[in-house]
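The complex appears here minus one protein chain, its other protein chains still in place.
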Amino acid sequence: MNKSSRKVMSFTGGIHPVSAGKKLTNTQAVHTAPLLERYTVLVQENAGKAPEVIVKPGDKVLKYQLLAQASGFVSANLHSPTSGEVAGIVEVPGPMGVPALAIDIRADGEDRETDPFEPIPDWRSTDPKVLLDRVSDAGLVGMGGASFPTRVKLSIPPGKKVDTLILNGAECEPYLSADHRLMLESPCRVLEGAAIIGHILGIDKIYIGIEINKHDAIAELERFSEDYGIKIVPLQVQYPQGSEKQLIHAIVNRIVPPGGLPADVGCVVQNVGTAAALSDAVTLGIPLVERIVTVSGKVLKDPGNWKLRIGTPVIKAIEFCGGVTDEPSKLILGGPMMGFAQNSYEVPVAKNTSGVLLFSRRRALNYRSGSCIRCGRCVQGCPMGLCTCLLATAIEGGRIDLAEQNHVMDCLECGSCAYVCPAHRPLVQTLRLAKAEIRRQRAAAKAKAEK
Amino acid sequence: MKYLELTVGAVLVYNFVLSRFLGICPFLGVSKRVSTAMGMSGAVVFVMTLASAITAAIYRYLLHFSLGGVSYDLGFLQVLLFILVIAALVQIIETVLQKLSPSLYQALGIYLPLITTNCAVLGVATLNAKANYSVLDATIFGCFSGIGFALAILLFSSLREKLELATPPKAFEGTPIALVTAGILAMAFCGFAGLC
Amino acid sequence: MSLFTNKKENGGIRLPDAKNLVLSSSPHLSSSADESRIMIYVIISLLPAAAAGIWFFGAPALRVILYSLVFCILAEAVWCFIAGKPVWRTISDCSAAVTGLLLALNLPPGVPFYVPLIGAILAIWLGKQIYGGLGNNPFNPVLVGRVGLLIALPALMTTWTPARGMEDASYPQHHAFGLTDPSKPVTKATPQKAEGELVTCATPLGVASTAVAKPGKYRFRKIDNPKMWKQYFIGRQGGCIGETCAPALLLGGILLVLFNLINWRVPLYFAGTVGVLTAIIHYFAPQVTPTPIFHLLTGGLLLGAIFMATDMVTSPISGTGCVIFAIGCGVITTVIRIWGNYPEGVSFSILFMNALVPLIDRWFVKRPFGYTRRKEV
Partner (left out) sequence: MSNLVIAALVMGVLALVLGTAIGIFVKFFKVKSDPRVELVLELLPGANCGGCGCAGCADFAKAVASGRLKPNGCPVSSQEQVNAIAFALGVDPGEGFARRAVVCCSGDKFQTQMRKFYNGAIDCAAASMIGGGPKGCRYGCIGMGNCAHACPFGAIEVINSLAVVHQELCVGCGKCVAACPRGIIKLVPADSTAHVYCSSPEKGAVKRSLCHGGCIGCGKCERAFPDSFTKTGFLASVKYDAAKLPGAEEIQTIKCPTGALATEVDHYAGEKAVREGEKK
């Protein structure tokens, strides 16, 4: 099929952020980071329950050894990124700006491995349940965003039927190129992982959605995709193409109801990184202890994509890139649209850290708290079709009830509105505040009703 | 054509609030929320229509009549009787409303009794008498005057809900800004002058 | 505390102290759009109309434009100074300059200096700053200024001077606009103006509103024919400084659309509604109103539709809302032009529709993603 004549899928709303950021790193092959002396592995990575730490200070650990055991449904196993000694359970600056607990591992430099799992090369003839257990044993989480345990996402609630698996290779965030390089450099791991997920769920309709600015990755995946029976879907370059609801809408033209999950419309969405890690866990039997991270920003000397072990402090990632050439004013973990600003260089890389970005003062968005001029750009840009400016004005005026009536809870916090706002109003922050407040009110009302 | 003039005139050109400046008290008092403003304007439309009909009938048949060949003119009783009728009417509406829609009754609060002495209602009755409308004309005029009030208060209350979210200087918060807004609104209504 | 203090030497890399990294909510990137840039683009789009105004009406027009600009910016500065707001920051968003320029374009050429002064105070103080400044005003400040002046100083605001080319005797229908025909002797009815005194004329809409009273089916024929349309189109008609020259206004409109500052539907639906309504009325009752072409080319319709009904702050947010807003403006303009006392209704109609914007915003919101028509939550 001729590529240029192919139909390119997309959704309504959204924005077109500057594309210059990707060019910094998308041609850089992934480097493997050298071994460090110290790793701090965050105990709690997601909003769920923290896993139970099973090592004590002073314990000797080997690479891939289990450090913390998942406890509860929304919780994932942690494995040691290298061999060495557990120096303690310490408080380190967390990615959310508040100190968080981490397991401090002093590497012995030998990087000795254990073999925690048996490789399952013939997974096609294996019981999906066994594979599902492997998914949770290997500590797999969603590597795109919220670090939600993959096991949970692959456990379809009873009564719901899924028939489509969508792999998210859109990587719509500016600057990030980790998934791009992953797809380009190891397409077979991604495809194999997708096929395994398909096998677990009993699905044979598998799509991989990729934005067309990654045409080399599309071509590379298409070389092998026939063998796996997977369809590659080129997508319009548009932010937030990688958001679950928008991706499903673009690829299979189904609309996830408000407050609903992809499973409500028979879909499961996984990140390509997760699929690759899953392939490793099943076919090679190794848990998730490292990931590709884009370390980028104009102020960096050599921006690039690095394969970093979980627990690497970001200062080391910056060092790998040769340091800075100019004063950075902002350090961001994740993408520039949805990532979190940090005020410490000691924050460790977690399983969901897709990027480490350093922005200069000129590049970073400087918020102002002026009035809305009602230009309506945020309304055009909102992928969820919300009147963001009216919501924000209402929230600032203390009318959270008004915002709730106007569906503030449907906000994805994708940042499209604040990106286009000519007044540089902190729209996402305001909306997030209202969402938190409404959630609190609802929880209080529920608690009251139960009482 | 006559009715068109009567209605358009009452709603737009000689809008009770914005061009005759009658009924300002509820216009300012009950316009903080669109919902209560709608309730209030519903009550005002009802009272004005009914009051117009009854007072026109009284004016025509009770204040000017001839008995045994002698024609009597009780015009001097006009204001007195009008107030009496309107007061009774409002009392009845209040009683009914309290039973049927307690929330609206709560929202209207003191303003419902205030309709009694509302210049808009008395005004419509007096204007009817002055123009010597027939009962039908007076009823239509009263009804559409009420609708004019409703239009004005609807626009005004939606603006005020919006202004509530604005950040005016401290000195102009609340009533001052509302009055300025009402003034500009009245200015916009000036454009309709001469439509009929 | 400077951002560049406490440098940390770490492995030879120069990094600011982690404490001095900026913390903010996501997103961390922004587009290049900026408030003041938007305002400057609006000013650029207004320049053709301003230039045409100066060309057609000469030095008095330039004077009014300068007065209005200066007074508006001064009014804003004075308010900010008194209210304790940052003066320079408020002025540098250029919104006062836009207001000043638009106000000038809405004034008759040759008004004395105190007209733009009063207009500027009305527009900036009562129209905008009293509500808390840019973005909070429910009414278009320019229209607050203009309508306020129109009501307060009706004589000054309806004294028009002829455009360049109209004073020549060769101008078709020289008489109809109250201009003296030099080939005819001066009579009492048409006194020759003394030197230096303002030569006045009527606007086409003004002539039309007096022509209604005249008998005959073709009472508008004199001012409403293809020959005159050409004159009106290029701007040879009495009127406000910025409203007469259609090509300049259309150019400004195209610029605004290219800068992505306005919804092109608004001017189109506004003018279209006026055109369609006047066409219908003209077809059934030609003695009531001139042709739609006359209506489209005269008065402030184009200026209002392109520059004032599209004001971001005072027009609805959603696309549907904008269309309703524009149609409403068109209907009211037509009604006032044909049946009202005022020959022109564009300002009033937009001001009235401004008052409806909160309701339109409330009733015509976009349906969020995932919500179907039936299942409204």
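The first chain written gets the first letter, and so on, giving A, B and C; residue counts start at 1 in each chain.
Just so it is clear, contacts are C-beta pairs under 8 Å (C-beta built on N, C-alpha and C of every residue); 3 or more make two chains touch, one makes a residue touch a chain.
These numbers were taken from a predicted model, which means no experiment stands behind them.
Trainee: What are the shown chains that the left-out chain touches?
Mentor: A, B, C
Trainee: Check each of A:A29, A:A47, A:V98 or A:A449 against the chain that is not shown and name the one that touches it.
Mentor: A:V98
Trainee: By the contact definition given up top, give the residues of chain B that touch the hidden chain.
Mentor: 58, 62-63, 67, 72-74, 76-77, 80-81, 84-85, 88, 91-92, 95-96, 98-100, 102, 106
Trainee: Can you list where chain C touches the absent chain?
Mentor: Counting over the whole complex, chain C touches the hidden chain at residues 1, 3, 19-25.
Trainee: For chain A, which positions touch the chain that isn't shown here?
Mentor: Against the missing chain, chain A presents residues 96-98, 329, 341-343, 366-367, 369, 396, 398, 426, 429-430, 432-433, 436-437.
Basically, only the chains that are shown with their structure count from here on.
Trainee: Can you name the chain whose C-alpha mean lies closest to the mean of all the C-alpha atoms?
Mentor: The most central chain, going by mean C-alpha position, is C.
Trainee: Please flag the chain sitting at the greatest distance from chain B, going by CA centroids.
Mentor: A
Trainee: Could you state the distance in Å from the CA-based centre of chain A to that of chain B?
Mentor: Roughly 61 Å separates the two chain centres.
Trainee: Counting in whole Å, what is the centre-to-centre distance of chain A and chain C, each centre being its mean C-alpha position?
Mentor: Chain centres of chain A and chain C, defined by C-alpha means, are spaced 49 Å apart.
Trainee: How far is the middle of chain B from the middle of chain C, if each middle is the mean of its Cα atoms, in Å?
Mentor: Result: the chain centres lie 35 Å from each other.
Trainee: Find every residue in chain C that makes contact with two or more other chains and list them.
Mentor: In chain C, the residues touching two or more other chains are 132-133, 136.
Trainee: If I count partner chains per residue in chain A, which residues reach a count of at least 2?
Mentor: Each of 371 in chain A touches at least two other chains.
Trainee: Quick check on the complex: what are the chain C residues that touch chain A?
Mentor: 3-4, 10-16, 18-31, 33-35, 37-38, 132-136, 261, 263, 312-315, 317-318, 361, 365-371, 377
Trainee: Note which residues of chain C are touching chain B in the complex, please.
Mentor: 83, 126-127, 129-133, 136, 138-139, 144, 147-148, 151, 332, 335-336, 339-342, 345, 347-349, 351-352, 354-356, 358-359, 362
Trainee: With touch defined as at the start, can you tell me which chain A residues reach chain B in the complex?
Mentor: Per the stated touch rule, the residues are 371, 393-394, 396-397, 399.
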